[in-house]
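Working notes for the structure below.
Here the complex is missing a single protein chain, while all its other protein chains stay put.
Coming up: subunit A.
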C-alpha cells in the first residue's frame, strides 16, 4: 500500500511544483524528510479577506492508505477562523473527511483550504467561540482575524489597540498567546478577559 502512497505523493509533488499557483505564490509544498509521509504546505492568505498578506503553514501527514484515505492536515500557523481550531489548528473541511475521493490531490486540497479562508462556514464550525463571534459580530471578527494574521502569519495590518491590550495583560504576567486568546474570546473587553484569566 505504501508503495502507491509514495508514488502518488511523488507525482503530486511534481504536479504542485509545476502548477501555476506555485508560480503565482498562492500555494507551496515542501518535504519535511525523505520518507514522503510528512510534508509542509504553505498557503497565502487570499486577497480581500482578513488573512490577506499572511503566510500560513500547514502540517500534512500522509497515511499508509493514501490516496484511499485522506491526508491529515492541520494549520501550524495560528489562525482565527470559524472552521479552524484556534487551539490545535484542526481543520473542518468535508473533503478531508467523508467527502474525500481517491482522485483528489494535495494541490486540490490546498486550494480548497485556501478557498475556505475566503468563504467560512460558520454553521459547521470547528471552533465554536470563533464561529459565534463570526455570526454575532462580524466587524470584530474581521479585526481579530486581521490581528492574528499580523502577529502569527506576518500580515501587514498592525492593530495598535489590540496590541496595547495584550501588552497590558503581559504586564500582569500573563503569557502572550494566552492573553490574546482570552481577549479575542471576550470580544476585546479587557475586564472580562482579565477576570477569566485570573479566576
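Following the convention adopted for this analysis, contacts are C-beta pairs under 8 Å (C-beta built on N, C-alpha and C of every residue); 3 or more make two chains touch, one makes a residue touch a chain; residues count from 1.
We take it that contacts and distances are computed from a predicted model.
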| task | Look at the options "Nucleoside diphosphate kinase", "DNA replication complex GINS protein PSF2", "GTP-binding protein" or "RBR-type E3 ubiquitin transferase" and return the one that UniProt uses as the protein name of the missing chain. | result | "RBR-type E3 ubiquitin transferase"
| said: Touching the hidden chain in the complete assembly: which of A:4, A:22 or A:90 does that? | reply: A:4
| request: Would you mind spotting which of A:40, A:55 or A:108 touches the chain that isn't drawn? | output: A:108
| query | Out of A:65, A:118, A:137 or A:196, which is the one that touches the chain we can't see? | reply | A:65
| query | At which residues does subunit A meet the chain that is not included here? | reply | 1, 4, 7-8, 11, 65, 67-69, 99, 101-104, 108
